[in-house]
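Submitted below is the structure of interest, expressed as structure tokens.
One protein chain omitted, others in place.
The letters A, B and C name the chains in turn, as written, and every chain counts its residues from 1.
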Amino acid sequence: MSDVLLKVSGVSVTIPTGKGAVQAVDDAAFSINKHEVFSLIGESGSGKSILGQAIMRLLPPNAVFSGKVELGGTEISSLSEKEMQKVRGKTVASIAQNPYLAMNPGIRVGTQVAEPMRAHLGMSKKDSKARTCRALKYFDIIPAEVREREYPFQYSGGMLQRAMVAMGTAANPELIIADEPTKGVDVLKKRNIAAIFKKVSSDGCAFLLITHDVGFARAMADRIAVNYCGQIVEIAEKEAFFKEPLHPYSQALLDAVPERGMHPIPGLSPSMIEVPEGCRFHPRCPYKTDRCLTNPPVVELDGRSVRCWVYA
Amino acid sequence: MAIFAGILAPYDYTEKNLQNRLQPPSSDHLFGTDHLGRDILTMVMYGARTSLFVGFVVVCISLAIGVTLGVLAGYYGGWLDEIIMRLTDSFLAFPSMFLALAITAFLGQGLKNMMLALIIVEWTVFARIARGSTLDVKTKGYVRASRWIGASNGYVMIKHVLPNIISPVLIMATLGIGNVILAAAGLSFLGLGVQPSTPEWGAMLDAGRTYVTTAPWLMLFPGLFIMTSVLAFNYFGDGLRDALDQKMKYTELEGRF
Amino acid sequence: MLKAENLHFVYTSGLIKTIKKAAVCGVDLEIFPGETVAIVGESGCGKSTLAKTLVQQLVPASGEVFFGGTKLTGMSWKNLRKFMGKIQLIPQNPDDVVDPKWTVERSVAEPFVICRGFSKEEILVNVDALFAEVGLSAEHKPRYPHELSGGELQRVVIARALALKPDLLVCDEATSMLDVSVQAFIVTMLKDIQKKRGLGLVFITHDLEVAKAVSDRVLVMYAGEIVEEGKDVFDRPLHPYTRALLDAVQYASLEVVLPEEGRALPDGFTGCSYCRLCRERTDACKEPQKLRDVSGRLVRCWKSK
Partner (left out) sequence: MLKEYFIRRALYLLPVLIFISFMSFSLIYIAPGDPAEIMMTSPSGGYDEAAVEAFRIAHGLDQPFYIQYLNWLKHAAVGDFGYSYMSEQSVFETVLDAFRNTLTLSVLALAIALVIAIPLGVVSALKRNTVVDDACRFGALLGVSMPNFLQAYLMIILFSVIIHWLPASGFGHGTDISYMILPAIVLGTGSAAIMMRMIRSSMLDVMGKEYIQTARGKGMSEKIVIIRHALKNALVPVITVIGLSIGFLLNGSVVVETIFGWSGIGNLVVNSILSHDYMMVQGSVLFVAIIFLLINFFVDIVYVWANPEIRYDRNS
């Protein structure tokens, strides 16, 4: 299986809060192949961002992590912090949601974009500068020589987003983790982000897209994973998933999007502090039976996996 | 302790006993006696009364003046804001100690004048904080929303603006009491605060200056008491700030899940 | 019911060198009772400013707003009070519109308190009814805003807006920050309430899918102007900008990145404001464009037939 780039198995993350511990990620297991766009969809607060942070090993200091993350054959979850620094930005890079918050306001954009090159590719100041200009030009930030010397606040939102992608891809990573790249962004900007991501992915970079935006995931992803309340409930190829979602939550989620009639999911999202017993979706599920009160198994079904008793 | 000084104090603070002057701390006089033979523990207790009284009253009056002006300036903006803020800037242009000194110098010595001077110095802090927070609250949707269902400006200021700016103001007030106690002690220490015969910590320190090498307890105990009480107010203020921050942080975190 | 004529709004900034930025330029629109109108456009096209001028939260630079035949613009705040409960704005961030120091029950009761003339019992009954109408239970009432989720809070805001029996609700991106399932819930609920109460709804959104799903009529805005208006806009788009928006929703032609820089038009340019980005532009686009009636549709483009 040399095709597998990232393999996540049995990852759980617990974060203590004032009102009790939150199990933000529960027993996550999936793998991403090389050059693949893998999208993790779920509603806000379902712990999907925490999963991204767990892979990067940039969790809040009080979070408790367990499980195994393998990247390109090495188990990065057991690396020392020093070794991990060589992986971050080099093999796996992350792209944050809000470019104005994610870029350092006091440092020139060019310098920030060049940082991964200098740290990971051992480039000199001069070489990295030339390469930065090329990278900025690649993402239509022109004139690159001038823009490179500017500060983030001098950029427009879309341009800064592209600069952030340039920064993420600066050291040619094999995997990019993008966290909610389309949150609070209008249709035209969403399309632009999709276009840039497509550009990067056609260069051979794999993506882990963490998003709540079903339409965006549909446009971008090769495979889809659905996250509900800290658990991955379904993993499937895109076409199969949108044709026939298996998990009741996936079905309800797709029925709620405007193009499919905006049917609301009955009930409320449960609080992450007090999750329901057994299947976490059962209080809102139309197919609920007594066995749903015990933990449902993960069922493999023609290349898809689903965490539900209906298919057991 | 300040309140019960009259009961707790072992001696009468006016009781002078020249035979007993400059006694080191002993079982009779826990903190020793001063140059007039008065018991220092008693003095310190009565002094606590004066200092805390000055601190509370000055901060309360300054708070009332400052918050009123600050909220008006921040809420209405425009020329009213300009006038109030330039006024505040002018008072802030004087380093507080100099302004307080000058006022007491010209008004003359005495507890009342000293408090007046401290109020003149202190209100600007509250005006600034209140104005800043009001400007922030003013942009909030709930202010516009209640205006839009027909609420008057006065209603909005009292029901929405005040409750939402009160926490930073209270933190400032707690820290402010400490500051006022320090400043009052400083003025008295320079001989410009209360009359020297009044039991006040700063004045006691001033009286003890001459005996600093021979009878250091004259200065040490009132000094330590000033420090402890200021420390207590600062600590409380810090705690208040942390608690409010913490509350915000937790809700933020819970909002995410 | 609500009618706006030639509305303009200009933002000014800077003290010494004033910078003026027109956000709404000459908008005419009319909303009829019981109708749902969607105003769509990208962020920064002036649709939020338009919403605020419609409800009189911003004073337009010129132009008039009529409500049921009464002219609202230029009215003193005192006279305006009578109309305030009748047109309500539901903004994007619900946590901004309810006082964080108040329980949500108190926030919902506030309109009754401000309007006076309601006894304590009446207020309680009304508040209970409103909570039930938006599907919140009694256990939500004593909570503070930070103890509610975004969707629950948006329902509180809607309940509050409904308190004074409005004739028109203007929802300014009211659901765009919410998750799809919550969004679906709120939108369905609003439609139900509309049906029951027969009120007019204005949906301001950048999400074309939502606009398509809810509206009877659509207005497309670009750079402060209405470029297209009509009933089946999304099935048969006529203006090039509307077509570009629809392409974007379907993520068509992903290889092209639309540059947002260099979009500003030269000073004094009076032609079509979209001509800089339009792929079908010709020299004729430099002429001022008027909204023309094209088979029951208003379009601001000379090409459309």
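Assume contacts are C-beta pairs under 8 Å (C-beta built on N, C-alpha and C of every residue); 3 or more make two chains touch, one makes a residue touch a chain.
Just so we're clear, the structure is a prediction, and the values are computed from it rather than from any experiment.
K.L.:
For the chain not shown, which residue from B:55, B:141 or B:178 touches it across the whole complex?
P.N.:
Residue touching the chain left out of view: B:178.
K.L.:
Of the residues A:167, A:225, A:246 or A:308, I need the one that contacts the missing chain.
P.N.:
Answer from the full complex: A:167 touches the omitted chain.
K.L.:
Given the full complex, what residues of subunit B touch the hidden partner chain?
P.N.:
Its contact residues with the unshown chain are 86-87, 89-91, 93-99, 101-103, 105-108, 178, 182, 185-186, 189-192, 205, 209, 212-213, 216, 219, 223-224, 226-227, 230-231, 234-235, 238.
K.L.:
Could you pull out which residues of subunit A are in touch with the chain that's been left out?
P.N.:
56, 58, 81-82, 85-90, 93-94, 96, 98, 101-107, 115-116, 119-120, 151, 153-154, 167, 171
Please note the rule applied: only the chains that are shown with their structure count from here on.
K.L.:
With centres defined as the mean of C-alpha atoms, identify the chain lying farthest from subunit C.
P.N.:
B
K.L.:
How many angstrom lie between the centres of subunit A and subunit C, each centre taken as the mean Cα position?
P.N.:
Here the centre of subunit C sits 32 Å away from the centre of subunit A.
K.L.:
Starting from the mean Cα coordinates of subunit A and subunit B, work out the distance between those two points in Å.
P.N.:
About 52 Å, centre to centre.
K.L.:
Let me have the rounded angstrom distance from the C-alpha centre of subunit B over to the C-alpha centre of subunit C, please.
P.N.:
The computed centroid separation for subunit B versus subunit C comes out at 50 Å.
K.L.:
For subunit A, what residues touch not just one other chain but two or more?
P.N.:
44
K.L.:
Which residue numbers or ranges of subunit B touch two or more of the other chains?
P.N.:
Counting only residues that touch two or more other chains, subunit B contributes 255.
K.L.:
Within the complex, which stretch of subunit C touches subunit A?
P.N.:
Against subunit A, subunit C makes touches at 42-43, 149-150, 152, 176-177, 179-185, 187-188, 206-210, 212-213, 244-245, 247-249, 251, 254-261.
K.L.:
For a test of understanding, state which residues of subunit A touch subunit C in their complex under the given definition.
P.N.:
So the residues of subunit A in touch with subunit C come to 43-44, 140, 156, 158-159, 184-192, 194-196, 198, 212, 214-216, 219, 252-253, 256-259, 261-265, 268-269.
K.L.:
Which residues of subunit C touch subunit B in the complex?
P.N.:
Within the complex, subunit C touches subunit B at residues 55, 57, 81, 84-85, 88-89, 91, 93, 96-102, 107, 110-111, 114-115, 146-147, 149, 160, 163-164.
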